[in-house]
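Before we start, here is the structure in question, set down as structure tokens.
In this view, the complex is presented without one of its protein chains, the others remaining in place.
By letter and in written order, the chains are A, B and C; residue numbering begins at 1 in each of them.
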């Protein structure tokens, strides 16, 4: 073991311990960026659970937790199951409200843990490959390179090795919060929420680490607004070539597949071999080379595995169907589990020679192999694909179109499939129609089905309902092919300089982020429809993960993907794909950077002030239309803590908790005018922090509305209201009722609707607000002139 | 901030990363004990998830996971609820078996996180108070001071500061495993179990850190077999004095209460002020001074709070009733929340002066205060108790005996109370009898009621059923007072030297550990009944936590507590209390030390070999008769991984998983004889790794049986069988059916039952086994002479 | 043998089992619900997106909703974008997202209908996405002890206090019509 040169390093945990004693001293230790006087240290570097609690309680008094219990019982300890219906307490004394908050915290802990574990695992791999001194360099246009880390931790990491400390901190905090979930620990819902918000924040830090480490080492686009387009859809792969399919989020083994191809003289992906991915790993492969192919989001896993197209499947971690190995075995596709966190019971063959593993896989001696060395995975995957491809052409688990009728024939129209479908899709009617020869109803489900397979599980006749849907949609399935922009990564400082002012003033009507999973209520192209609409309206539209994929599935009237229509900048009227799920913090980072670069606020350890800034001035809104996972819960909660509202689709209510304001409680919607210390009612700006929409129409109206901020200038407010009113009128048929609260002076009124709105306001007895333009804050300490 | 002197330190995580490259090199860094050549490094220092997977899979192939699903549904993501009944898969592809294993892992993650967070939080406090160079010194009779840390981490920490690194590692592993719980991650039940076992192991490491750090700094007994006796029971406090009541597990604030008394000239606890505790914090207070009083286990919380005896309540963390603040408010007892992980929504008054906080509490301006500075808690608690005591004498929430009838009068005998009682106690009959004037049935429930309050929650008439039970048991409640031994902490090396051989040879028939929570099926004194019986029989009996308390509630025919009857050593026929829950690893450590000291096996990074050793040679068995919490789940699982079987009470099946052997599958119960490499059937030794018993009688029979090991000499086996057969005959009425498997040669047969057993064996066609005495191992690599 | 989901009065979605308290679904639901509605002091009808999508023999669900509301002079909250349908029909529905109205209904001092004193004591659900409605009903079940809920959809909704059973369109139409008739 090599002893590292240079000055000593201390673990951040030690620093934190000592910092309790030395709060206001500057820390100057070792190689960590702390020694630099880049900024004075703020009040909360490396915050623990209690340090931002006051901030949480402050905004939770406006955005009160709303609970929709998903289960009336608790089954977490052996006293249970306890009946918590309508306020009954469990054996440990907990009530239903507190219990819901507890489960929310648990979900956020799991979400944050997943990204942190991912970041840690990938970092260990990258440290071995690139060394700890590998510099963190995001290119000349990004000086402020890890805003969340700076803001939360109060440090400025410079090398790959420095990231270790950030993850130490994240791990410690996750363990602290998870401990609070234990029976007989935290007992108050607001405190559970505060911890959930803490986990959300930690999640953004961990994701930032995860994405930055791969961007710098793998040479991903460093905030490139012109990141190239690449292909997505089952139709984008050449099925005559051997194909490796990666599923998951941790790209290391997939990178090694591509590197192996290159080293072995097999050229780029798509030449001798197709290299395709599902879920976020696919995004990250295309960030490495846009010759890799994206099959689609999580909802495409079952159909693509069953299609039998893949010659080998590499599972890394997260968003893997847990029946993947069984489904692959049915179509004779060998599987490689490449990650400790998802071993699938497969034998650990890491120590065997490549050839031996390939033999076992190709001869079907085993369903798959666990290989915990990414480089070896690369070699085994490629060699297995090459050898499997000629062998297994004929295997698939999806019937041919002409077999559908027969497969459907045992259907008794019992509707159990439909009643087990998360979206109540009319599978019963469709299968029954197919039984009688009409496959059209099945084909119509193709776009709506999220590929969960629950219909099949319920069918007493064992009819492969999902497969029938895919079979009926075969033409679409085999040929669909769209354009998606490769994940660009972070937002450039230069972009922030361009859009900072117009965002804060409201002249860019908002930043909309389409994020999250594939549990969509409507065809996934609806995400694209929304993104298209907002980009068209001049919003800055961003996206990540499955949602960034879904956008590609929308085509405008000219048949173009939104990515082809709009530029990829973080700019007015442009539409960017930031990348995989761990690219989400680039969006919150953009908000932070607005405060930093445009408003010159200090970031360092200064979370509260920046969150206050964003909540009151940065008109950003997240949309997680198909949010499903615990990760999505913690990501959304992290957006909330930094002051960004989020809209989720109807299933989002199963997360059990929203943060809803009640604007009629005027006191709660008052802020300080920092210039005078006066309390000013700012109206619903924004009204909620997490909202659930039932329909796409409702979602679009609320997206526009949740971008409204107290800091809007009259021009800015006018622009935002133009969009809000226009969408509201279009979908709801009239003027919105809350206009009197949103129009502060006549100058706020959209020109297009001037007369109509004036008349409406008059009828409502509207009076101009005394103070249309303020310097809004919720933090008393930021008041410059104290009220007398 | 002071820059630390001395050589540089590196975080263990860095070391691990580098160690991957440098596996066989010795690590010589900084002040960590690694540089010492105390032992060669074993194969798995700082194991990650995958590193002990092979070991887990090996013994899981004998002790197969048995699942008792506690819910047929899964509600963990927004696809749900998914119906997993009888093998149906959820929307993510998971099936019921895998789902149960996933929940087991989740529970173990929560358990391990709770102890790790506790250890971390306490360590930060102690580092401030005692400095990082504070030596780890457990006294002259303990050379091998942190066996679990040595075994798992492969390092030998020397100072308080060194413990930081161990917790870094624990946190990392917890986060890694928690990530595996995420939807769409791990998909195989055996892999979930392997991770749960990993968490159990980590939990023992974290608990060891937590207990050692408090032992060395607070001057607790360092393995003292003659630790003093102290008092337990509601009757042990002088109710005329002001009383502070601490509830929880993290003793820091309670220590400060005692220190404040001393500093303020108020003498020792019990003089001017009573200092009492509930749950493990109480154990740990008495380890600091045996003048502190133990009220009882978790089941006593509600009754004691409601009694109104406490003048102030300090909540630290864990095992707090989540309605504690509300219940305290009813009887006007102010509350202090002293821990971030359990803030109870109380305002953070840490920054206020002591007097100001006391005023707010005494004037009932607030229900309680969060104070995150233990020293301040000490002052506020004492001063509040002093001022509250004269004010609040009259408040209590338990009716007087003569009010019972009236309180019971609205009872409609609807039985909803009973149907909501976890133990189906006949509350309906008892309340109804009281209504008609007979309170005896209520009084009879006093000993059986676990104090959960669910009866009251269910009563449509709002009858305070639990309070009526306590009221009816008033005399007992107010006067009960028992003797418990103060937690002694670790086992001495000298003790191990004395008992190591007889344990391995079987001549001490076993080590029995009574551990875990208060969810007891029968009166808690039954734990004492069992402990008494086994100590009497010459077993080494140990105990921790609520179970160590329960033992004190048993009285023998002469009215003595088991602790008064038996010595406190880790010696034949003695009964020790190791301490609070975090003292549990002292028991597993004793097993490890047997391998180390008696058998001279290397510990360092050598987990597999030591677990194999313990499973095959150390006749130890844990009994968690009232196991309730996630912590208990992870503790038990940690015992399992190191080779110690555990018996849980009937509610334990709600943990959802057991590890059960099937001894008729002879192949699975074969081990290698390390001397020859031959495979030898060893019979049910032990038969199961986690077993659930329905009755105390069954539990006792199984305790004796699960202490049997392949390594028993004939004399040892004879002694063990004497106990097993004796108990079996006594409770079951005949000879056990598995004798033919357990009796290897005639010399194994207990003398007392010789003829009877010979006859029985003959009737069964028994033949002496070819190889009665072997050197058993499950690890091929330990075979000294390879089989030809 | 035990079977999964006996059809009519088990939660429509297989896994939607909330706990021990599940909706009553009496045989004479239309009459009983009409009686409950008539007896209520301040009933409220909440409708969702399906009112613009579901037809029963050519009659849109929204028209049933309006009929019901008119019979009892009951306000309608139109969730999502359904307001548009009501405007087209000149019915003065109040537009509010489902979670917004459910959030407010937890407050015993809230009423949609300014003519009547709070709280709403009976809330009827119609035409809302099944699982979304189910969660909203859960909130009311747990946190709005001052009101009862009835669902008029064709699904058995366990989280309501009263629910129609699971029925096909034919029977649903009959139930709705009987209910309207019984409203007087």
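One rule holds for everything that comes next: a contact is a pair of C-beta atoms (placed from the backbone, for glycine too) under 8 Å apart; a residue touches a chain by one contact, two chains touch by 3 or more.
Remember, predicted model here, so these are calculated numbers, not experimental data.
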item	value
Chains shown that the absent chain touches, full complex	A, B, C
Sole residue of B:129, B:241 or B:419 that reaches the chain not shown, by the stated touch rule	B:419
Selected from B:400, B:440, B:737 or B:759 as touching the chain missing from the view	B:737
Of B:680, B:693 or B:718, the residue in touch with the unshown chain	B:693
Chain not shown: contacting residue from B:212, B:458, B:524 or B:718	B:458
Option from B:48, B:200 or B:650 whose C-beta touches the chain left out	B:650
Residue, one of C:49, C:116 or C:148, that touches the chain absent here	C:148
Those residues of subunit C which, in the complete complex, touch the missing chain	1-5, 10-11, 14-15, 17, 19-24, 141, 148, 160-162
Residues from subunit B at the interface with the omitted partner, ascending	66-73, 83-87, 96-97, 416, 419-420, 422, 424, 458, 521, 650-651, 653-654, 658, 660, 662, 691-695, 697-698, 701-702, 731-734, 737
Chain not shown, touching residues in subunit A	73, 80-83, 85
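Throughout what follows, only the chains that are shown with their structure count from here on.
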item	value
Whole-Å separation of chain centres (CA-atom averages), subunit B against subunit C	50
Length of the line joining the C-alpha centres of subunit A and subunit C, rounded to whole Å	34
Sites on subunit A at which at least two other chains make contact	70-71, 73, 83, 420, 422, 458, 651, 654
Touching two or more other chains - residue numbers and ranges from subunit C	4, 14-15
